[in-house]
Structures are given as structure tokens and as C-alpha cells.
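One chain of protein is taken out of this complex; the other chains stay put.
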Amino acid sequence: MLELTHIRKAFNQGKHNEYWALDGIDLAIPEKQVTALKGPSGSGKTTLLTILGCLARPTEGRVRLKGDDISGLPERFLTEIRRRTFGFIFQQFNLIRGISAIENIILPAYPTGQPRKELLEQAEALLAGVDLGHRRDAKVEWLSGGEQQRVAICRALINDPEILIADEPTANLDTRLSKEFLAILERLADAGRTIILTSHDPLVVESAVVNSVVTLRDGKIVERK
Amino acid sequence: MKTWIEKQRHLIDFTLASLARRKGKNLGLLFIYTLLVFVLASVALYTHALRSEAVHVLAGSPEIVLQRLVAGRHDLIPPGYIEQIGRIRGVQKKEGRLWGYYYDSVVKANYTFMAPRDMVIARGEIVVGPALERSRGLAAGNGISFRSYTGELHTFIVADVLPQSSELVSADLVLMHEEDFRAFFKYPAGHYTDVAMSVANPQEVRNVTLKLMSALPDSRPILRDEVLRTYASIFDWREGIMLALLSAAILAFGIFAWEKAAGLSAEERREIGILKAIGWETGDVIKMKFWEGLLISLTAFLFGYVSAYLHVFYAEASLFAPVLKGWAVLYPSFALTPHIDGLQIATLFFFTVFPYTAAVLVPIWRAATTDPDTVMRG
Partner (left out) sequence: MRPADRALIVLAVAAVGFALSFADAARLRQAHAPELAATRVLVERLGLTDLALFTEARYTRHPTQADLQSAFQDHPVALEHFPTGSLLPPPAGILNAYENLDRKTASPD
């Protein structure tokens, strides 16, 4: 599905504080499986995730999506690929405050110009799927942490992406909510989505839902399971 | 096309939802913005209409008015003076005019007394302007007495009232027979106030004037062009005063709007990052903000302009008329004919809609080009 070859990523390149966050990553993400990236903070997990999700471009190396090299594409095309292929669940949820849950969910679909009625129907179906139908019109800042995450999941799914990317999804959740998240993750995996997540939460990394675990340290892959 | 429209509607939905988060502040901005456009458009519409009306109506005034100066001050035209002009080629008609001012202490107003040549008025009768009809309650057939500057009382019968529609030029006129005029003011026989002339060929006015000045070195000719120019500048001047007074307010609003539009909070910067990360292109973010600027400024412009139009042409510009028209005891009441200067409105449009939209867009442009991966890093 996604294939990385010799990926290196530098920050502040050419300056005195130059720093290589990723240093020679070769990784293939299998289709319709759950892949977890783990490692201590500063190991390059999040940077790798931004490259996998086309949010950032590598300094060196190639990224192939379904066989097509996308590392050289201009920002415009990258945005379109990101919108069509990826759904994101951020650690801080990154919902837009002041507007309702359902409005937040349909935001990623705005650039597609799909009719609002269809979008609202889809969003309502997604909300019902995570038991949040009753919170449809609530402003997101009125929702609890768990509810906010479920809204963020719905938002990630609105464009029906093949690949779902989650950054530290359980970092802000207690054990009960983390388990609920894993349940949702399992359903999504069963539905045939490719999922990539970062986590150092053993509850996630060691759960049966995760098919393979990649361990990073100092910008290099040290272990694959 | 259909998806393009749907997409713009989505973007407008979002921008409205964003604006609704600070409803009070944004409605306040819209209100002040509209008010400012209203004031500016009122001043522009009013002065332009008045200027056009003056120029249009006064286009019928004499081509040349000749006054006589004594020691640099205005004086009467003595007998034989008009004959001295002799035969200047191109002058079609030259006639002495008789007019003067009269102060009426009853209503504390000045009237313009005049003995017209081209109008038959019987002795002892007068024709009055519409403002006199109103202030003194006169109608055709009424009698009215004026005490002359020598102290005698003269009684006249009102023969007619000039039409109300001509009030802009005729409000305070009192027209009478030449003999009555001379008797009332003890105006010396054979003397005139000034001389009105008409010239056959408008191209020749300047040449004729030069000849007049060399034939009569103590004369002071006033050309119709100068009359029209004076009126244009009077209203320019009044418009200028108004705008000068307003400039502080405009500046204050400018600072407020700039602050509001151009100041990008950390929250907004974060939101732009989120939108880009979830699949919005830089262009989408800019379009969304463009709609915000356009919606606010266009709404303010259109509502401000339309209410200014109603205010000027249907409410007699009641808010600004005293400054723009001046004051007088005998105030002419007149409905202005709308002459709209397209260029002026376009200028107003440009200077109200464009800067605000630009002020909204500039900082977004900078923020929207940042990399979307920043949202992943807390």
C-alpha cells in the first residue's frame, strides 16, 4: 500500500542546529492491516507519521503510494491525495472550537463540493456509529475528551479514506475510554481499512487488533514484529 | 460548475460559523462599517446632486454680468454707462438690471427685491417666491406692507406666487414693477444695479469680455462659466469640510478594522493548520477568508449606500443638510433630482470594499503557506 525507501528527514538543514529526525527508513505498510509505530519520544515516530500521511515531504528517499512515486509531487496534488486517501486522528483531536460536532465532521469534505445534504447524512451515520447521534449539534468544546475523540474519528472518516492515521490516540484517554477506542479501531480494521498509528501505550501496542509493530529509536527502525 | 458553487457555499457556511463565534464584535463592526459608508455616500450623493442641479439650472443665467467698481468697491451703473459700451460685435442684448436686498424684521429674513424686465407686473403688485408664501402666509390677492429704508410704509398686492418647484433659485424673491422698485429704495433715476448681457456665440464670450474691459476700465465682468465654477467649488468646499471632519472617524475605523481583520490570533493560526492537515488546499483557506472579507465589506457597502440614497432623495438628507446646504431663516425646501456620479460610487466602492478584503487576506496568505505538519506537533 505505502512503501518508503531510504527515507531521511532533516530539520533546520544547513544551519548550525541541523538535526536528522529520520535516518534511512525502509518500510512497507501492508494493506488492510493495523501497523503501530512505537518508540520513546524523540525517536521520530511523529515525523515518520507526517511523511506517511503526506503532511510533510522527506528530505531524501522515496514514498510510493500504491506503486506511484509521490515524493516529488507539488503541494496541490499532495493535498488532494491527502484528502482522498487519508483520514487523520490527532493527539490533541484538533477540532475547530465554536462550531458544532457535525460541522466539524464535514469540514474535510468542503473542498470536494459535495452537496451539504449528502454530507450531513453521512456525518449523521458516522456519529450514530460511535453512539454520538444525540450530540450532533453540540459545540465541540462542550464535549468530553472521549466524545471529542469520537468526533475526530468521524471527521477522519468523512471522505471515506483507505488509510487512517492516528497519532498517540489514547494519550489523552483513561483506560476505559482507551478500550472503547480499541473497539472502534477493531471495527474499522474489520471493515478493511489500513490503519497506521503511533503509540507507546502498551494497551494499544500489545492489543490483538495490531497486526505489526515497528519500533523506532533515534530515527532508525530497530525492531519489526 | 455545480460543485464549484456548492464548494463556495461550504466555505461561506464555515466563514459565517467562524464569524458567529464573536457575534457581538462582528455585528458591531458591520454596523459601524455600514454607518461609515452611509455617511460618506450621503455626503457624496447630496453634494453631487446639488452641484449638478445648480449647474443645470444656472446654465440659463446671463452669459455676462457687468458690474461697475468705484475705488474697488461695487457701485451703481450711472445713466449713459450702458450706451458707452457702444456696439460690440457679438453682444446680442444688454440691459440694466435692478435688484437689491430687503431685511424683513417680522420673520428676520432677507428678501431679494427685483424688477424684472421680461415679466409684466402691474404697479402696486408683487410676485413672491415660495418661501415668502410659507413664512408670511401670503397667497395671490393678499396685501403686504414693507417699510423701506427711508421709513415709509409701502403696501403691495400679491399678484402671483412663483412655482414651488423653482424654490432652489426663487425662494426669497419679491418681483415688482420698475417704478415701484425705484420708489421703494429711492433708487436714483437712470441708475442700475448691474448690466446683464447675452452673447450670440458662446465661443466669443471671452473675446467680448476683453473688449468690454478695454472699453470700460472700471467694469468688472462676471462670466456664466465663473458662476457655474463658483457653485461647483462651494459644494466641493462644503463636502471637503464634512470629509475633513469625518477623516478622524474614518481613520479610527481604519485602525479598528485593520486590527480586527489583519490581526491573526494564535487560535486562528492553529485552525488554518488543522484545515490544511485535513485536506484543505492553501487556496481553499484563502477563498474562505476572501468570502469573510467580501461578505462583511459588500454588505456594509450595499446597505450603507442604499440607505444613503433613501436618506438623501427621500428624507431630504435631513442629517447633513445643515452642513452641506447652510442655514437661513427662509430655507428653501426642495426635492433634489438624483444625479449619481458613477465614478464617485465606484471610488467609494473601491475604497470601502477593497481595503477591508485585502486586510483580511494579507495575513492569511502568510499563514496559509505554512506546512500542514505543524498541527502534529503540539
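Letters are used for the chains, namely A and B, taken in the order the chains are written, and counting of residues starts over at 1 for each.
Quick note on the criterion: a residue touches a chain if its C-beta (ideal position, glycine included) is under 8 Å from a C-beta of that chain, and two chains touch if they have at least 3 such contacts.
Fair warning: this is a prediction, and the values are worked out from it, not measured in the lab.
Asker: What shown chains does the left-out chain touch?
Answerer: Across all of the complex, the chain we cannot see touches B.
Asker: Could you tell which one of B:M114, B:V161 or B:V285 touches the chain left off the display?
Answerer: Answer from the full complex: B:M114 touches the omitted chain.
Asker: Looking at B:V91, B:L216 or B:L330, which residue reaches the missing chain?
Answerer: B:L330
Asker: Looking at B:L168, B:A183 or B:A262, which residue reaches the missing chain?
Answerer: B:L168
Asker: Touching residues of chain B against the unshown chain: what are they?
Answerer: Per the touch rule, chain B residues meeting the hidden chain are 8-10, 12-13, 16-17, 20, 53-54, 56-62, 65, 67, 69, 73-74, 97, 101, 103-106, 108-112, 114, 116-119, 129, 131, 136, 143-147, 153, 162-163, 165-173, 175, 194, 196, 220, 222, 226-227, 230-231, 234, 237, 241, 295, 298-299, 302-303, 305-306, 309, 313, 322-323, 325-330, 332, 335, 337-340.
Quick note on the criterion: only the chains that are shown with their structure count from here on.
Asker: List the residues on chain A that touch chain B in their complex, please.
Answerer: 46, 49-50, 55-56, 75-76, 79-80, 82-83, 86, 88, 90-92, 94-99, 103, 107-116, 155, 159, 167
Asker: Residues of chain B touching chain A in their complex?
Answerer: 2-7, 9-11, 13-14, 17-18, 20-21, 267, 270-271, 274-282, 284, 371-373, 375-378
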